[in-house]
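For this depiction, one protein chain was excluded, whereas all remaining protein chains were kept in their positions.
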Amino acid sequence: MRRGIARTGYDAIGVLVFAVMMFPIYWMVSTALKPGTEILSLTPYWVPNPITFDNFKTAIAVPFFWNDVVNSLVVVLTVVAISIVLAFLAAVAVARFGFRGRSAFIVMVIAVQMVPLNALVIPIYLLLDSVGQVDSLLGVIAYYMAVVLPFMIWTLRGFVHNIPVDLEEAAMVDGASRVGAFMRIVFPLVAPGLVATAIFGFIQAWNEYIIAYVLLSSSSKQTLTIWLASFTTQHGTDWGGLMAGATLTALPVVVFFLLVQRHVAGGLTAGAVKG
Amino acid sequence: MVTAIGLAAALVVAACGSTSQAINPADQTGTLTVWLMNGSAPQSVVDGVNADFKAKYPNVIVNVEIQQWSNVTTKLDTAFAGSAPPDVMELGNTLVAKYGYNGALADITGQKSSFQNSGTWLQSLTDSCTVSGKLYCVPYYAGSRAVIYRKDMFAAAGATVPTSMDEMLAAGQKLMTKYGSDPNFSALYFPGKYWYAAAPFVWDFGGDIATQSGSQWSGAINSSASQQGLSVLQNLVSKLSRADKTGDELKQDQAFAQGHIAMIIANGWEVGVITDKKSGNPSLLPNLGAFPIPSHVAGQTAPVFLGGSDLGIAAKSQHQALAREWVGLLGGTKYQSQMVTVGGVIPNTTSLVTLSSGLPAIFAAAAKNSRFTPNSPNWANVESSNVLQNMLVAIFTGRSSIPDATKAASDKIATILNASS
Partner (left out) sequence: MRAAGEIGATKALARSHAEASPFNFRAAVARHSLPYALIAPALLVILGVLGWPLVMLLWLSLQHYGLRELFQHQGTFVGLKNFSTILADPQFAYTLRTTIIFTVVNVGLSMLFATLIALLLERVSRFVRVLLGAGLVFVWATPVIPAVNLWQWMFDYEFGVMNWLLTRIGAGNYLHHNWFENPLQGFSVITVIVVWGAIPFLAISLHAGLTQVPRELVEAAQIDGARAWQVFRHVTVPTLRPLLLVLFSLSTIWDFGVFNQVWVLLNQRPAQDYYLMAVFSFQESFRVSQYGLGSAVAVVMIAILVVATFLYVRQTVRSINEGGA
């Protein structure tokens, strides 16, 4: 009984925290649903009345919107898919092997994360320019991979470390094939870590602005964050469009999370726990 | 390695100088890349220019790419540093000096007369394209400021359109008496960082930002004439404005559209923002009027800052002649006329200013008495260091007296302008 009351109390606090954290999000979504006259008003409108989808319609009608969606998806999925493989391999090496240079590799992985990325804009541009990858999705993909890899390796390392070596060997002794052993025993243990790391990489690459803006100039090659910037012009900001755009940009990540959230709870970091 | 790339870039530049001019237009090939800023030219104008260009050069591909304003200088810096910047780019007129002086833009002094109307280009825009006597761009369009006011409020308060700064204060005070009990009401809404609306007051009394003698700049914003202008403005702001004393002008149109403001100092295109059917209030349109910022001398108007954009050609462009051709079309009579009638901006030449009618005509007229900021490649650094904005904020909030604030700003401006870049 007491436990029940305590839980109800915690639930109440939980809902309160939810409300506070979500208030800006609520404001964003409700603004996206408001007609223009209610958006900038000296007395705020709490609930859009009437609800309108005009802002979403204008946001989607921006020229090249669907191009941007495709480009963002291509960039982000490529970055996530490749870097998760590379990060996993490196994580296995660091977690399972002692080798000359391991300490240096670890230090590098941590140190790279300390570099203020805005200071690299010029050097990165000149590097990609010298290899002809300015205004090309490939250049952006390579840069994003280099930026998310250190964090991914770091997270996955602790995670791989947590899997008992005996498990793999036991499965093999039982006569399972290599792949079979992996699929049945190891993969389920690594999967949450991979998912959690993938979310991180996804969000980083999905939301990056300055490098994408500097590198991608052709309208047909730009990504969604540049589309978001198009709501701010010299003539002011289209708040309704911007908020609709931001909502649309955030939604895929939320949906992805809800789909995988069971795995994430354990995963987001079981790895890091032993980090 | 840095040197190697530098050399390579130099070779590329050298190589493109040898493009033959003698080829028949129909046989010219290549791709011309043009950067225009988001919202500058109506699509119909861009399409028209491209169609005319295509008619003459059927085998040249033109890519017009629209760029965003947010962090645009970062984009321009990197693009000019790269090996293949766009051939043509739109530049805010205060940026040209910096890029021209540092070698990013092609010197087109020799070809000036080949551009239509180059004899009647707006003086302030031409000034913005000229660095050390050389021409680095073609004026594109201009914007100038005047006062947008509410006719209905003026009528209700018994105020008349002012013809001097004193009358402007008097009119504002009548409005404050009538509407001032509304805590959101401003007779003249003047955000604290709005330097380009403050400059006319300085210029009108004969003051200036900085003056040049030889190659040396000296700050002039603390001259007694400048200070006089600023103190008149300070008086207006303290009595008539309830705008944010540390804010900027970015949202003044949306504020105006809310209906608690009688006057703002604004660009011509801001009428469109105020009455936009989505974000503004279209019903205000019949009640909107405009008048030039009055001088302290009755019957005259104050000089205004001429904003706007120019069209530059990259020094590294491999299609200099084609680029000039395209720029010539957009800057020429046919499409400048459309920029006025469809785009509602002030054209690059005095010969077309008369095309404006209605409210835009008042802004276009104001452009005739216009000034430009000190034409130094370092001026952009004064702007990005917010020297004048911070000075205004210090004055309006009472943090410093006018003499102290202007002295500090003047010293800083002189230091920045005289720095070797």
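By written order: A and B. Residues from 1 in each chain.
Note that in this section a residue touches a chain if its C-beta (ideal position, glycine included) is under 8 Å from a C-beta of that chain, and two chains touch if they have at least 3 such contacts.
This is a predicted model, so every value here is computed, not measured.
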Sole contact to the chain not displayed, among B:Asp107, B:Asp152 or B:Asp244:
B:Asp244
For a quick check of understanding: of A:Thr37, A:Ser136 or A:Thr237, which residue touches the chain that isn't displayed?
A:Thr237
In terms of residues, what is the contact footprint of the unshown chain on subunit A?
6-7, 10-11, 13-15, 17-18, 21-22, 24-25, 27-28, 40-44, 81, 83-90, 92-94, 96-99, 101-103, 105-116, 118-124, 126-127, 142-143, 145-147, 149-151, 153-154, 158, 161, 165, 168-169, 172, 178-179, 181-183, 186-187, 190-191, 194-196, 198, 200, 203, 206-207, 209, 225, 228-229, 232, 237, 239, 242-243, 245-246, 249-250, 253-254, 257-258, 261, 264-270, 272-275
Even though one chain is hidden, which residues of subunit B still touch it in the full complex?
1-3, 5-6, 9-10, 70-71, 73-74, 77, 80-81, 98-99, 101-104, 183-184, 193, 242, 244-248, 250-251, 254-255, 380-381, 384-386, 389-390, 393, 397, 421
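Here, only the chains that are shown with their structure count from here on.
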So in the complex, which bits of subunit B are touching subunit A?
5, 8, 33, 35, 37-39, 63, 65-71, 74-75, 77-79, 81-84, 86, 184, 250-251, 253-254, 257-258, 260, 269-270, 272-273, 276-281
Going by the contact rule set out above, which residues of subunit A touch subunit B in the complex?
36-37, 39-42, 54, 58, 121-122, 125-126, 129-130, 134, 210, 213-214, 217-219, 226, 229-230, 232-240
